[in-house]
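Left out: one protein chain. Kept in place: all the others.
Per-chain residue numbering starts at 1, and chain names A, B and C are given in the order in which the chains are listed.
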Amino acid sequence: MTKNKVVQNKITNFKIGDITVGEDFLLIAGPCSIEGYEMASASAKATKGSGANIFRGGSFKPRTSPYSFQGLQQEALEILLRLKQELNLVVITEIMDPRLINSSLDFIDIIQIGSRSMHNFPLLKEVGMIDKPVLLKRGFQATIEEWVHSAEYIYKEGNSKIILCERGIRTFETYTRNTLDLSAVPIMQKLTGLPVIVDPAHATGRKDLIPSMCKAAIAAGADGLMVEVHPTPDTALSDPEQQLNFAEFDSLMQELIPIINFFRKN
Amino acid sequence: MTKNKVVQNKITNFKIGDITVGEDFLLIAGPCSIEGYEMASASAKATKGSGANIFRGGSFKPRTSPYSFQGLQQEALEILLRLKQELNLVVITEIMDPRLINSSLDFIDIIQIGSRSMHNFPLLKEVGMIDKPVLLKRGFQATIEEWVHSAEYIYKEGNSKIILCERGIRTFETYTRNTLDLSAVPIMQKLTGLPVIVDPAHATGRKDLIPSMCKAAIAAGADGLMVEVHPTPDTALSDPEQQLNFAEFDSLMQELIPIINFFRKN
Amino acid sequence: MTKNKVVQNKITNFKIGDITVGEDFLLIAGPCSIEGYEMASASAKATKGSGANIFRGGSFKPRTSPYSFQGLQQEALEILLRLKQELNLVVITEIMDPRLINSSLDFIDIIQIGSRSMHNFPLLKEVGMIDKPVLLKRGFQATIEEWVHSAEYIYKEGNSKIILCERGIRTFETYTRNTLDLSAVPIMQKLTGLPVIVDPAHATGRKDLIPSMCKAAIAAGADGLMVEVHPTPDTALSDPEQQLNFAEFDSLMQELIPIINFFRKN
Partner (left out) sequence: MTKNKVVQNKITNFKIGDITVGEDFLLIAGPCSIEGYEMASASAKATKGSGANIFRGGSFKPRTSPYSFQGLQQEALEILLRLKQELNLVVITEIMDPRLINSSLDFIDIIQIGSRSMHNFPLLKEVGMIDKPVLLKRGFQATIEEWVHSAEYIYKEGNSKIILCERGIRTFETYTRNTLDLSAVPIMQKLTGLPVIVDPAHATGRKDLIPSMCKAAIAAGADGLMVEVHPTPDTALSDPEQQLNFAEFDSLMQELIPIINFFRKN
């Protein structure tokens, strides 16, 4: 791995809007999928009000089955742009098709490379050639070493604005959906210098574990968290079992903010 | 999974050139990567001479590190076309970028979707819209159920010429590169009706296990095998430890052909 | 691993009754648990009549839950001894408590060390000090290297009559109970010289996969098979979903015997 420039040149902080990534703690929240303007707008207001500083919302959904809801696609991008302008938000969405990278750049601030795309080398090269931050999720079956190499695919093309995201790995355990590997946080920070955030909901697939795993992530030194928030999780078109409602998210934030302050100041 | 048409309509046989897939045993052989015309031509002649009926050769190589050899790309496609015409071959290569599917159609007979691309849904949709057979490798991290859904992504767009390929799954064992899951052969045949072939070299990463795993695959009911053959494996630009030389491949074929005859006639 | 004597001294064949292990193909069959004399006797007669040469029957059952049927224990040992005398059988049962090894020796011919006991070092040392063959199952969580070390624990104490048994490893796949790792057959044979048999039912947990996985095991070079057979699998006190009834076992044997002959003579 030593050949990799992300390993050689420990990365320095970079800015997204007012946020200094690597210094300010990233609190990314929003619905799994953008299902329409109303629910997205309500979610954006609620999460911002509770303290989130980046709004997430799925546009193109990578779904295991072709018969599952695939996202509102271009319509979702337009909703994100409208919310960005109306509410002065920093916005992130996942793109999984290299043909859509360029056309999405005007709509969003951060491009997310999803877990299933971590080994999609043409896509990695494509986001390596743009001037926007990229959130690179760990493949659920990717080793630390492969994750570093995937970051290097982006870095090598010239884009050093990379945020890493640990989201659980596939193991034999079935009680949780995947197994959150928090040791990846200090390991990847040390190897690459890049900021590493944690997505506890995709890792565990269980709402009740989100608070404890958020706290553990902060204590492990994570640079941010990503949480799914939906106005009415029970009727969500995707991931109903792991999205928080507005009250739950607000209560989570009240619990987490003192912990973030405690650890980030020490 | 019952919603899937590949599960509902057990697929019937289809033709590729003179080969009736699902009836004739597929013997796919050739180098990991096309490194030039001479080595490719020698490999094509040798493997055909020993009994292979499909020629494989990597053009665009999905490599974990961006610094590893990435394949000769368009040049490799042109070599494959030339060999196809000169030697009357059926030819397969992997494509991992949806933007290259259409431009590759004139050069090759079968498009391979590699293990790391099994969850690349835009790519699956793209090969679903063409009129060429697709070899869909199992993701090394994919469950049986996810593999069926990925086949359905192709089938749903209208392409029913799908060949499945078991190539090992990632487990805790490190003695072999991956663990060959031969139970996937009868399971996938029964679930989908599709032909299922086996790639023992990528599964195990060890040359010495190829003969025994080929025999086991045939006995498990596989519809074909894929083996990597290179003029001088030790100097190969990719996968040096798992490619057979011409003499080794010839000797393997002499051992396998009576076994194929024994099982396919019973 | 090179320090290990099982690796240094490739083992030679040994006898159990009339059977030359490593030369004669082992066909071990019988119920998961001995549930009484009648069912055991009927099973022993039926499996012997269909061609099995070793009778298996669980006495002390290692069950995940303390509320599951734990076996008839000493009563089962007595039934095995009675059947051994009445039907001239070679008999195997699992012992998991080192305190019971010596008292079981008069009742059985082969002691089975189960998958969950592969790392039970006091038990391994105990069976290393007796003069009876030991069947050492691979731990479902054990690497090849750990399995070799466990065989060495037995060998080092003086007992070289060891039969290895591949029975599947725990992976992320849930369609089958475990993943049968047939590459372990040639690997362990080559590393240790010891005979390696295969237990496809515990590996897959599915009756319908037993025939194809038995054939694959034979083709991979296995020295034997272990299959669970019960008079009425649906009412079995353990493993109802993976035991064959007498007719199914007879039909399986008729299919397998020509395949065994084909491979063992070549």
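Assume a contact is a pair of C-beta atoms (placed from the backbone, for glycine too) under 8 Å apart; a residue touches a chain by one contact, two chains touch by 3 or more.
Keep in mind the model is a prediction, meaning the values are calculated, not measured.
In the complete assembly, which of B:R116, B:K137 or B:R170 touches the absent chain?
B:R170
Which of these touches the unseen chain: C:K156, C:K190 or C:K207?
Checking each option in C:K156, C:K190 or C:K207, the one touching the absent chain turns out to be C:K156.
Touching the left-out chain: which of A:Q73, A:N88 or A:S212?
Among A:Q73, A:N88 or A:S212, only A:S212 touches the chain that is not shown.
Would you indicate which residue among A:G51, A:G193 or A:G221 is in contact with the undisplayed chain?
Hidden-chain contact among the options goes to A:G221.
Which subunit B residues touch the hidden chain?
Residues 170-172, 174 of subunit B touch the chain absent from view.
Contacts of subunit C with the missing chain: which residues?
Touching the chain left out of view, subunit C contributes residues 3-4, 62-67, 96-99, 116-117, 119-122, 139-141, 145-146, 149, 152-153, 156, 170.
Given the full complex, what residues of subunit A touch the hidden partner chain?
Considering the whole complex, subunit A reaches the absent chain at 141, 143-145, 169, 171-176, 179-183, 185-187, 190, 203-204, 208-209, 212-213, 215-221, 259, 262-263.
The rule is simple: only the chains that are shown with their structure count from here on.
Mind having a look at which chain is the central one, using mean CA positions?
Given all protein C-alpha atoms shown, the central chain works out to be B.
Touching two or more other chains, which residues of subunit A qualify?
141, 170
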